[in-house]
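This is the structure I want to talk about, given as structure tokens.
With one protein chain removed, the remaining protein chains of the complex are shown where they sit.
Then we have chain A:
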Amino acid sequence: MQPDGSLQVEDTVRGVLRDVLGLSAERVADFRADTPLFGALPELDSLAVAGVLTELEDRLGILIEDDEVDGEMLESFGALTRFAAAKALR
């Protein structure tokens, strides 16, 4: 499935965070661009980070290089969505 718009990418990112972190649909629906992720969500440990990135790759049909994985992309919901959209919509 190749989402063709940024809203679909945002929905996919919400879906991945819900599924991997075990968050409720209501909680992820409330995520805004400045909602902090890495360091703020206790569920987001190293296993979960790998799970989030791999699920994003699978669901968006993208490839995330090792040197692209850093704290910045995971800093906030907006940062992660922008990163995913830049990959998926290029």
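By definition in this document, contacts are C-beta pairs under 8 Å (C-beta built on N, C-alpha and C of every residue); 3 or more make two chains touch, one makes a residue touch a chain; residues count from 1.
We adopt the following convention: contacts and distances are computed from a predicted model.
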item: From "Alpha/beta hydrolase", "(Fe-S)-binding protein", "Sporulation protein YqfD" or "Dibenzothiophene desulfurase", the hidden chain's UniProt protein name; value: "Alpha/beta hydrolase"
item: Those residues of chain A which, in the complete complex, touch the missing chain; value: 1, 15, 18-22, 43, 45-51, 53-55, 58-59, 61, 66-67, 69-71
